[in-house]
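Comments concern the structure below.
Rest of the complex left out; these chains stay put.
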Amino acid sequence: MARLGFVVTGGPFDSQRWRTAYEMGRAALDAGHEVTYFHYLDGTLVPVAGQAFPDCSDTGLYDEMPVEKFRRLLADGAEVVCCGLCVDARGIDAETDYPDGVEVGLLPDLADMIGEADRVISL
Amino acid sequence: MKRDVIVLLRRAPYGRVHVPEGLRAARGVAAGFDRHDLTAAFVADGVYAARSAVDKGALNMPGHVADLLAEGGELVADGAALAERSIDESEVADDVTVLPGEELTARIRAADHMLDF
Amino acid sequence: MLYLVDKPMAEVAFRTIDGDDDARVVLIQDGVLLEPDVGAPTYAVARDVEVRGVELSLGIEPITYDTLIELVVEHETRTFA
């Protein structure tokens, strides 16, 4: 068992980085590893609930919205922490905008993740 | 007033919404009250989306492209950008016209308005 | 024609400018980091120059947003940002 930490700085609509972070975390959980996400900057927009994108392909990037994917990661044991400063900067209301299980943290949480992780993947 | 509008699609397509949503905008602008004349131009890394091998379904392109063509819109690609990326003209999708670099930039200058995505 | 140019689209911008004998160029945002080799009159947004601490090449004139709007109203405009 390894500990993997993902730092996600890209938003849901401007790069594939959130999706790569999801796919890698998904595969890591399936293989029995421990997975932690730290969402920073526009990465904090990724697990926002209530997003809806019309006319989307079932095979594309938005076969379901990012929050659904992160809900599943949470249910399967991933830890998901969003940087509180970045959350406030973006006018996100963590109480109502994030699904249960998404924690709001601060940079000491990132420091802890970096201390504990065997691998850190910055996306 | 009816305008001649060119929409540049300039980003690599997969992983971001700019190519499909740029096409959606082009189609929407073509369908508006003024019935603007629309050209959607694949330039820079956008030319990767003009290739027939790209998974257009996964990119949410087919509906927007069909609608744009139905509105009389046109799809073109920058020959200079293709050449720079070693993409042969034969790799470009049938519904896209490859223009030599100078013709593409002449179209940009000739349009009334330009948008980019 | 007036061309507003930032770095990400500089390549297609300068190819478009090359074919225009009556071009004027305004470097905006990270465009002020470019050192363009164009025959056209060239300006740069002064605020963008200042925050980046850039020394403009000889012949490039810093302008305010007010002047930029005057130029935009005077000329057809293409934005490459």
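Should a chain be cited, it is by its letter among A, B and C, assigned in written order, with residues numbered from 1 in that chain.
Convention: contacts are C-beta pairs under 8 Å (C-beta built on N, C-alpha and C of every residue); 3 or more make two chains touch, one makes a residue touch a chain.
All values derive from a computational prediction rather than experimental measurement.
Colleague: For the full complex in this file, what are the copy numbers of the chain types, given as a label formula?
Modeller: The structure file's complex resolves to the formula A x2, B x2, C x2.
Keep this in mind: only the chains that are shown with their structure count from here on.
Colleague: May I ask you to sort the chain touch graph into line, ring, star, complete or other?
Modeller: Per interface graph, the chains form a line.
Colleague: CA centre of subunit A versus CA centre of subunit C: separation in Å?
Modeller: 39
Colleague: Compute the distance, rounded to whole Å, between the mean C-alpha positions of subunit A and subunit B.
Modeller: Measuring from centre to centre gives 33 Å for this pair.
Colleague: Between subunit B and subunit C, what is the gap in Å from one C-alpha centre to the other?
Modeller: The computed centroid separation for subunit B versus subunit C comes out at 25 Å.
Colleague: For subunit B, write out the residues touching at least two other chains, lowest number first.
Modeller: Residues: none.
Colleague: Identify all positions of subunit C at which a residue touches two or more other chains, and write them in rising order.
Modeller: Residue numbers touching two or more other chains: none in subunit C.
Colleague: Provide the residue numbers of subunit B that touch subunit A in the complex, in ascending order.
Modeller: 14-17, 55, 57-60, 63
Colleague: Touching residues of subunit B toward subunit C in the complex: what are they?
Modeller: Subunit B reaches subunit C through residues 8, 10, 43-44, 78, 80-81, 101-102, 105-106, 108-109, 114, 116.
Colleague: If you look only at subunit A, which of its residues touch subunit B in the complex?
Modeller: Touch list, subunit A to subunit B: 13-17, 19, 55-57, 59-62.
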